[in-house]
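Structure in structure tokens, see below.
Just one protein chain is left out here, and the rest sit where they should.
Letters A, B and C mark the chains as written, and numbering starts fresh at 1 in each.
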Amino acid sequence: MQRFVNNPDDIVDETVRGFVRAHAELVRLDPGNPRVVVSTAAPVEGKVGVVTGGGSGHEPAFIGYTGRNMVDAVAVGELFSSPTAKSFHDAIEASNGGAGVVVLYGNYAGDNMNVKMAQKLAAKAGIEVLTVVANDDVSSAPKDEREKRRGVAGEIFMWKVGGAKAASGASLAEVRDTAQKAIDACRSVGVGLAPCTLPAVGRPNFAIEPGKMEVGIGHHGEPGVAVEDLKPANEIADEMVRIVLDDHDLPAGTRVAVLVSGLGATPRNELYVLYDRIAAQIEARGLVLAKSYVGDYFTSLEMVGATLTVMALDEELEALLEVETACPGF
Amino acid sequence: MQRFVNNPDDIVDETVRGFVRAHAELVRLDPGNPRVVVSTAAPVEGKVGVVTGGGSGHEPAFIGYTGRNMVDAVAVGELFSSPTAKSFHDAIEASNGGAGVVVLYGNYAGDNMNVKMAQKLAAKAGIEVLTVVANDDVSSAPKDEREKRRGVAGEIFMWKVGGAKAASGASLAEVRDTAQKAIDACRSVGVGLAPCTLPAVGRPNFAIEPGKMEVGIGHHGEPGVAVEDLKPANEIADEMVRIVLDDHDLPAGTRVAVLVSGLGATPRNELYVLYDRIAAQIEARGLVLAKSYVGDYFTSLEMVGATLTVMALDEELEALLEVETACPGF
Amino acid sequence: MATLRNAGSGAIVSEIAAVIVENRAYLSEIDGRIGDGDHGVNMAKGFSRAAERLAGRETSLAEALDALGQVLMSEIGGSMGPLYGMMFIETAEAIEDAETIDVAKFASMLRAGLAGVESVGAAKVGDKTMLDALVPAVETAEAAAAEGKDFPEALAATKQAAIDGRERTRDLVAKIGRASRLGERSKGVLDAGATSCSLIVGALADGIAARLDR
Partner (left out) sequence: MATLRNAGSGAIVSEIAAVIVENRAYLSEIDGRIGDGDHGVNMAKGFSRAAERLAGRETSLAEALDALGQVLMSEIGGSMGPLYGMMFIETAEAIEDAETIDVAKFASMLRAGLAGVESVGAAKVGDKTMLDALVPAVETAEAAAAEGKDFPEALAATKQAAIDGRERTRDLVAKIGRASRLGERSKGVLDAGATSCSLIVGALADGIAARLDR
């Protein structure tokens, strides 16, 4: 394993410590819980608190999106494993400005359970908590079972929109509704070319044969919808666009935001090669590219691969996406 | 080769096209030369033009540092290969605001020749050009032969400082002198854990045995100063700090800026693990961490590894580093 | 009629932890086939932490089970933190005040543990989860109690029921958790949680059997 690690059990603590150290002007650790990262601006009196959280190994997600006009507090889990209910609860406490807290997270069994329990704890503490569960990953369930779909890179748009809405002084219900609208407007797909390794395990926890690719792969290597021969970048881009837009079917003229993220070990130039084709395909379908993000925004350790997220914009979503933010992730 | 590529010969064109498309608000292509990326703000009448350039495969370097208060125009070469004299010259032309142009580039045989020839062409066209050659890579030559050292990630600080100085309205000579001061204040080291592959070649162009690491590796896989057993992250961090600061020997109390960059396939969390230890070591030596950057800033295709750059700050350098910039690289 | 003394039997929990730690790689590998490959890592971390806390302390089975539950609950996260956390906390509560544990008590403590799991997760038998090992174990223990089977026999039957349940998950299509996205393709592989659960039930049964006094 050619990696920079000490004791694999310490990776998450070391990552969070280094992260907070590097971005001290934007983030701090919760004094009571080293698995909770808090914006130096939080809590804001009278503002709806915005919380997320999830397993580690997806950096800059989740912690990287803590900051001004973004997420107020993040619960940090082990690699690929949901944070504890306690950490979600401490994040809720840390972001509470008295106007209630919205938890914007991804649809995974562990996260669902721990957020639910944290919500109960918060209720006891008199904090009203509403939740939005991201399920933008098209390949993880059929269209008629969207509630089963995983949350992936679309969460970044959900956080940016939700964070900006909360910053605008909106009410708890309004922030929840707008964040829900944001994730409902997102569709994502991932393609994996090489697996990732949990350092504590020591070998890849799934296989992708050389010459093959996993279409629809999950952020933890969950198998996709099909294992295919590795194709030229343009054909992969075409397939990603097809999967996302066939599920989305947007009327021509729709303004969209696009996010192309590497999964951790994909060189930046290849992301631009993919994006160049993706953008052309999206415009060829009569959609209008309002905003694009290309880089490592939501990764899976050192997996080789990329994800595409397309968000359909309305005036409100586009305006909120344009709001200036200050966080390590962008 | 598990990569996103079409025809390997097209990678650079596709990368630059996708890049300009994704960041159209910040950068544009030179109408006359698709291998020259220009800031949408350039040229600025009366401002010293700031140019850089180099081989591709280091994204976001070099093109990613084109923007406001940064580099005005970038000459783009093939993967790992210097741009043509013509491209350097076209970049000089594109950034020329009538106050002269400074070319801030790295110390490689090809770049030296092509910049020198571009300088001659520019002189014929009546544009005064001064150059600064980055040589911050400690491991690439002994201290008494600094002029032989390669330019690596320290160039990012050189560009940020030079770009801010030029934006301040300084003269050509002042911009050159300040950029020179910036790179003279930088020392860098790289450590490689796994090699990279030029898609046109199809297999790694150098080898790092599993369980080994190459200390002092270059941005193109040039062999380092020593091949050692792969150590725990903290020991690698200690060694990187030792190499950089032994060459730098800065008085206690010196304020420094630190940049830790992945080489392309290093997961973000491992960079924070490294940084956490690096920061502690730097502070243990009595230095003051004024500013830190952790991420993929200057890569080598999909090499696994990381670089450390330490820049000693004086009041001017720190102030210039603090100047707000708008470019895709940060 | 054989019984287990609650006091002084806390070591059973350390034995359960040891079994989980031994199977760390195996559990992650199973999880890797249709999940994300961290089940063994998560479980081993939580169980070994609890074992450390218990090390050298003279505890009752109830105290030890509660300590394990608390650690999983508040320090582990994942799906397993809350699921196994609630399971052990409820199991412990069921025998809190018991001097000794007999077959009937054993059955009721397992039933309480199952209730704990169900209070958090929404899974049902057949969904290809830990419940597919736990539910048959509970029902077998209850049947043994009803039939007045003796304790060693009941323990052996309960352990076997968990193992059989785990084996049946091989043919099940996952209906919940990460693997549920695979539909038919989740068939043919054991469920990680059912596997760890059968190990836990087995180690618990063995630990009790080894300590029965008659």
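Following the convention adopted for this analysis, a residue touches a chain if its C-beta (ideal position, glycine included) is under 8 Å from a C-beta of that chain, and two chains touch if they have at least 3 such contacts.
None of these values were measured; they are calculated from a predicted model.
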{"item": "Neighbouring shown chains of the undisplayed chain, as defined at the top", "value": "B"}
{"item": "Contact with the hidden chain (one of B:T40, B:S81 or B:Q281)", "value": "B:S81"}
{"item": "Hidden partner chain, touching residue among B:K47, B:H220, B:H248 or B:R277", "value": "B:H220"}
{"item": "Of B:A141, B:L172 or B:A280, the residue in touch with the unshown chain", "value": "B:A141"}
{"item": "Where the missing chain touches subunit B, by residue", "value": "9, 55, 77-87, 108-110, 113-114, 116-117, 140-141, 148-150, 198, 200-201, 205-206, 218, 220-223"}
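Quick note on the criterion: only the chains that are shown with their structure count from here on.
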{"item": "Leading chain pair when contacts are tallied as C-beta pairs", "value": "A-B"}
{"item": "Chain whose average C-alpha position is farthest from subunit B's own", "value": "C"}
{"item": "Innermost chain by mean C-alpha position", "value": "A"}
{"item": "Averaged-CA centre spacing for the pair subunit B and subunit A, given as whole angstrom", "value": "29"}
{"item": "Subunit A and subunit C: spacing of chain centres that average the CA atoms, whole Å", "value": "33"}
